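Note that one protein chain is taken out, while the other chains of the complex remain in position.
Our next item is chain A:
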Amino acid sequence: MKCLVCNTDFMPKIDFLALFSPKKEKNSTMCPACWQKFHRLTGTRCPQCGREQEKSEICQDCQKWQRAYQGKILLNHAAYDYNAAFHDLMVSYKRYGDYILCQLLSELAKEDLVKLQFDYYVPVPTNPDHQQKRGYDTIWEIFNPLVPLTPLLLKKAGSGAQGEKNKKARMQAKQNFFLNPEFRGTITGKILLLDDIYTTGRTLYHARDMIWTAFPEVEIESFSISR
């Protein structure tokens, strides 16, 4: 098999359990050497956003949100550290438009995401201009194979990408989401917002704000592949 990241040939691991089990697991799309470059978030972390840190107290970013939202902090589940390997992967996937990497991102998200049971899975929407240019919706394509998605939110055209701003500009970004007019019906139960990267939290909090304008009662948490 060819590794999607470094393009070298590798032998997928074969274990007997997988060989004889009726459920066929799909082979990994990445070689063991590349797997090692990704760092699972374990150890002591911020209990709210999942960031790895020395103490298991609420991190400074989350304290700011706590103040801004009168204690209504968003609980975020994160799987991987946003390190150089993850950064390079996202550059290829989002900037260069290397679509096939969505398979790999799905694989990274899978293990943690399947453990989270929610009534609705709402992907964070992407800019329609970018979507048009790339030929795909970056977030939708990652999560679509894993969970049933509900397109509750849309993003305004012409709004800039968070990835190109510095921290201050990110925090000052305006609400760019709106409710999908094609979505009818009501929502009861729990929603999990899905995104690729949690940096400042700005995007996910905006997404939650917008959902709460229509459904103030629902419980909302979020999942990001990296933090």
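Methods note: a contact is a pair of C-beta atoms (placed from the backbone, for glycine too) under 8 Å apart; a residue touches a chain by one contact, two chains touch by 3 or more; residues count from 1.
We adopt the following convention: contacts and distances are computed from a predicted model.
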By UniProt, of "Putative zinc-finger domain-containing protein", "Transport permease protein", "Helicase C-terminal domain protein" or "Type-4 uracil-DNA glycosylase", the chain left out is "Helicase C-terminal domain protein"
Please pick, from A:Phe10, A:Tyr99, A:Phe183 or A:Phe215, the residue that touches the omitted chain in the full complex. A:Tyr99
Those residues of chain A which, in the complete complex, touch the missing chain: 92, 96-100, 135-136, 141
